[in-house]
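The complex appears here minus one protein chain, its other protein chains still in place.
In this document, chain identifiers A, B and C correspond to the written order of the chains, with residue numbering beginning at 1 in each.
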Amino acid sequence: MTNATIVNELRWKKFQVLNDGFVCLVDCMGDDLAVVQAARVSYGDGTKRVSDDRTLIRYLMRHRHTTPFEMAEIKFLVRVPMDCWRQWIRHRTASVNEYSTRYSVAIDSTQSTAPDEWRTQAESNRQGSGGAVPTSLGEQLSQDEHHFHVVARQVYQKRLEAGVAREQARKDLPLSTYTEAYWKIDLHNLLHFLSLRMDPHAQQEIREYSTAIGENIVKPLFPLVWEAFTDYRLGGLFLSRLETTVMQRLLARPRQGAHYSQDDFLAVQDETWRSLNRCRERDECRSKFERLGLLGPATAN
Amino acid sequence: MTNATIVNELRWKKFQVLNDGFVCLVDCMGDDLAVVQAARVSYGDGTKRVSDDRTLIRYLMRHRHTTPFEMAEIKFLVRVPMDCWRQWIRHRTASVNEYSTRYSVAIDSTQSTAPDEWRTQAESNRQGSGGAVPTSLGEQLSQDEHHFHVVARQVYQKRLEAGVAREQARKDLPLSTYTEAYWKIDLHNLLHFLSLRMDPHAQQEIREYSTAIGENIVKPLFPLVWEAFTDYRLGGLFLSRLETTVMQRLLARPRQGAHYSQDDFLAVQDETWRSLNRCRERDECRSKFERLGLLGPATAN
Amino acid sequence: MTNATIVNELRWKKFQVLNDGFVCLVDCMGDDLAVVQAARVSYGDGTKRVSDDRTLIRYLMRHRHTTPFEMAEIKFLVRVPMDCWRQWIRHRTASVNEYSTRYSVAIDSTQSTAPDEWRTQAESNRQGSGGAVPTSLGEQLSQDEHHFHVVARQVYQKRLEAGVAREQARKDLPLSTYTEAYWKIDLHNLLHFLSLRMDPHAQQEIREYSTAIGENIVKPLFPLVWEAFTDYRLGGLFLSRLETTVMQRLLARPRQGAHYSQDDFLAVQDETWRSLNRCRERDECRSKFERLGLLGPATAN
Partner (left out) sequence: MTNATIVNELRWKKFQVLNDGFVCLVDCMGDDLAVVQAARVSYGDGTKRVSDDRTLIRYLMRHRHTTPFEMAEIKFLVRVPMDCWRQWIRHRTASVNEYSTRYSVAIDSTQSTAPDEWRTQAESNRQGSGGAVPTSLGEQLSQDEHHFHVVARQVYQKRLEAGVAREQARKDLPLSTYTEAYWKIDLHNLLHFLSLRMDPHAQQEIREYSTAIGENIVKPLFPLVWEAFTDYRLGGLFLSRLETTVMQRLLARPRQGAHYSQDDFLAVQDETWRSLNRCRERDECRSKFERLGLLGPATAN
């Protein structure tokens, strides 16, 4: 049994993202079994006896044997604001055909922001967002945004009417202008894209696109691969050499109560961290240990 | 002798492009001899006897033995309007680090257009430009452009002042906003980029960038490679199988005077063209034959 | 209408190559129309009116608009001697899963050579073959080859029986040993592979593989693309800048009889060739002009 039925159900079905964007499946080569098939040529017939398909897929994912996942290929049609597309296109391992604003008049649609969608600058992270801006401010920002979009389109339209070449008239389109593209990529590289762009550190807009692709399209098409991906990529936790040795030293100490204390942690921290008042790597280590239940929750300081 | 002196002379020297863009060399690995060195490992010691460096480089270029040209690497710093960068970044074989408008406030500079630089839409080519628009119109367009740039920056600035996250505030920046990037690429892929982007069909803006890179940087760094590139890539002419056979039939005819006539040409044209009133492929063939001096110049019709 | 029927007819059908090799289709995403579909997103709706599918495909191929051809993908299973695979694998734009001789015992089959298949070293081309060796010599060579294959397998088998790890036992397998691999590549890169490996300068063994792939699999799956490929890639002729100007000067001369003479050719040759007794580039130019019917056939000299 292949995923042909699911491909046919999903094909051209538009999953909406943002105010006027979408992702949809155009075509798909391969399914979970295509990954297994390719792996078996590498590992030989012997594998058939000792592992079933699910176990093999999980083994491949866990040990980063990536080439069998390249044997499936997926093609999408996507509609994305150019701002978001600038991030998307940085992934170089895909094939792309994008709507041409040299050849055709630009799509008459821009990404607009609802009053409650404006986000403040994150304080701790120079490249992230914090919470929402106050409502009244959000309303003003959305009004200004709408007005600017109207003006921007007028400028573009006026140039076209003056006979200016499309390739030049487009030069001042706002980055919020929607573009469309066929985007084709193999499953290994798609999962790599998703692991980076579904990450909480990714910008919210592209996170919505990648989540839509992952949950609505990849998950039903490749259920076993998706399960392994969530277990070994999305949901995992990496400990550095330093963090590994800090944990070893911590576990060698007697534990009072349910958790080790922040003092215990500081006592066994890496020597290179000790003299620093602020140390990002120590903070990251601490927060991993808290997540694992090694340390109790940090008290407010 | 290597090109170390020239590298040092060129490094960080900004060659201006457009109103506020530039390209400059950051670093370079290899020279003409690095290409030769790599080729010689493939072709063995024998080559040393029978060909000098220039002849070998020309042979490699002529016969599309591309791998030795990958053995040189060049790194640039470039400042480019985002509109132009959208085309640039489609070349996937380069390494890129771009200025981040998530992390930092966007560069406060946009590509502006002088009154005599506005171009009309080409009539014959849907994705090209024709001549300049009338002066008075150009002045109006440049004024409107300037005004729009001011408004666009105000919108952006106002968002930042309202505390909106940089990653969101930037969403409506015009495509004319300048960005900067380190761009590193091997010589083979750079020449491929240049052959496409120095082509008369490329958009004028990126043509200016690629010409600046080619003439000011690649040519002095790799004089023998550049000579071969102009002889066998930029200046060449490709005849299709159809054009080859049309030429054979034409040359088999007796020639009256200095050229064959347009009637001669139509008499020997490809059979698949004959029934068509308009045929782009026939037009392309005719214009190649005129360039070669086989056909006399077409009279106005 | 898609090529689904043809895919199903071809799938797993082994086309034999060499004494025990094969190529077969495993899966295919897309057809001629997938190329057209992707191109239309770039060129906009306007294209639908002015060109039909065949014309558009030919235009894309002729003008090297390569990205739409990346939108089709083909997966093969191939069985190839390791010697030939060493050339094959140099094409880096494919996905590969190869039979593992670390994990499994090596395939017990080697490429053998019939007595009339031994080729002499080309005299004019250091990396090519000439005609066949004499029959009696060929018979001796084939016998020696067979004997060597038996010995080589005994050495391998003896190591395995001695308990040597497979990854080490394989170290002396002859390059003629067959390997198998899934090989998946997009149509653009496949055509590039074919244009290089179907070329008369490619080694005969890989030429047989690429011809089998091209004629038996790509041609029926993508008839319009294949037609354009043969017209604009395989069957074309490239004139360098130098050759273009030589032809212009030649055509400007009066012609006596059916062809220009070798003296005419020498009179208008490129200035950089004139002082050289032997000049490969002049020889290549002459042979192109002869092919086009500009020059009469060279008389024996």
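Just a few scattered comments:
Methods note: a contact is a pair of C-beta atoms (placed from the backbone, for glycine too) under 8 Å apart; a residue touches a chain by one contact, two chains touch by 3 or more.
Bear in mind the structure is a predicted one, so any value in this text is a computation, not a measurement.
Summary of contacts with the chain left out: across C:Asp52, C:Asp144 or C:Asp283, the touching residue is C:Asp144. Considering the full assembly, C:Lys158 is the residue among C:Lys13, C:His63, C:Lys158 or C:Arg291 that touches the omitted chain. Listed residues A:Arg126, A:His146 or A:Arg274: the one in touch with the omitted chain is A:Arg126. Within the entire complex, the positions of subunit B that touch the omitted partner chain are 27-30, 34, 37-39, 41-46, 67-68, 70-71, 73, 75, 77, 95-100, 103-104, 180-182, 184, 186. Annotation for subunit A: contacts to the undisplayed chain at residues 43, 46, 55, 58-59, 62, 126-127, 230-232, 234-244, 247-248, 251-252, 255, 258-259, 280-281, 284, 291-294. Counting over the whole complex, subunit C has residues 81-83, 86, 89-90, 92-93, 96, 100, 102-103, 110-111, 113, 118-122, 126-130, 133, 137, 140-141, 144-145, 148-149, 151-152, 155, 158-159, 162-168, 170-176, 203 touching the chain that is not drawn.
In this text, only the chains that are shown with their structure count from here on.
Note: Cα superposition of subunit B onto subunit C, rotation of 180 degrees, nearest 5. Chain B has the Cα centre that lies closest to the mean of all protein Cα atoms in view. Mean C-alpha position of subunit A lies 39 Å from that of subunit C. Note: centroid distance subunit B to subunit C, computed from Cα atoms, is 29 Å. Mean C-alpha position of subunit A lies 33 Å from that of subunit B. Residues of subunit B found to touch two or more other chains are 126-127.
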